[in-house]
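Only a single protein chain was left out; the remaining protein chains are all shown in position.
And now, chain A:
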């Protein structure tokens, strides 16, 4: 039976949605030769799904037929779901026409594995190549690299894509073996490390020569599934930290495991671990934008993030000896460690205090979350003795506030 485009879209967008990466940022492709599109450095989210996630790229699987049987994956061989496959032309036409209507920033293309990794990846690349060369398309393209893909094939992928990604999915080798018998971590690290080298080589050449050939200018990313295996936040964040420092990844995505499977290799969760996922992202931000070392967030004594408060708050409560921080004197590094103070607020504080001393009112107006920050800052016009310095008291006060907020919802 021949499926319509609409039916294929429903099947293959549905199957692709568990890959959470949707970034369209970090690449600056210009619109050359009167072509179609460009990329925005900061990325644009054209819409948001009803679960609150950004819709930036047309995220599709080329097909959900797959020879593998990974327990966590909805497209696994043994799962009884409708199967479909797009033709190359169908994906190209959808991308171009959605783009022209300003629905999307570009294409995110992944696929179930048919035949083998290279064969599958070559099909994905053919679409990217057609878009770039025949249609002069300069929008964003994110291509999935299938573990086991050869270097020649990756080399070509990097020429046409803005971002490439290989997914680790399960945070430890031991768990992965249980859940996805055909996969192992080294088959993921091999392509990932190859891409790391090629991207850094490209970046070096780009600095020297204006017209160095592009290679995945948006860098690479990966995804970790959270809650499908027993790893702690300590394991997950240390892994992420290594991926940032060694593999130079632009992003690590954390995807709370959604019980899509009744496969007995997986835990039976009622709901996806959304709060844990959120705390992991907060911790990830602390490492990337706030200058935190991973050990300051999770360590041997504190292996799990506290679900009841953000990781910066729980860091502060463990390190009361560093506070209060004087808003008018402290350096940037310390300002960034105050709970309730974000990067934007820090920038504003540093600029504004060159003009005059800042007080409680100024901070509030600038946008500092004073309900959290108040216990950790020293400002003129507010005597220190009013401020609690006992971490337990602060916890109680914060929890009480939380409860009040929840009550007002009803």
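We take it that a contact is a pair of C-beta atoms (placed from the backbone, for glycine too) under 8 Å apart; a residue touches a chain by one contact, two chains touch by 3 or more; residues count from 1.
Here is the rule we go by: contacts and distances are computed from a predicted model.
A.B. asks: What is the protein name, per UniProt, of the chain that does not appear here: "Molybdate transport system ATP-binding protein", "RsbT antagonist protein RsbS", "ABC transporter domain-containing protein" or "TIGR03915 family putative DNA repair protein"?
C.D. replies: Of "Molybdate transport system ATP-binding protein", "RsbT antagonist protein RsbS", "ABC transporter domain-containing protein" or "TIGR03915 family putative DNA repair protein", the absent chain's UniProt record names it "TIGR03915 family putative DNA repair protein".
A.B. asks: Pick from A:45, A:130 or A:320: which residue touches the chain that isn't shown?
C.D. replies: Of these options, the touching residue for the absent chain is A:45.
A.B. asks: Which one, A:62, A:94, A:297 or A:330, makes contact with the chain that was left out?
C.D. replies: Per the contact definition at the top, the residue touching the missing chain is A:94.
A.B. asks: Quickly run down the residues of chain A that touch the omitted chain.
C.D. replies: 5-6, 9-11, 13-14, 16-18, 31, 34-38, 40, 44-55, 58-59, 94, 97-98, 100-103, 256, 258-259, 271-272, 274, 348, 351-352, 354-356, 358-359, 362, 365-366
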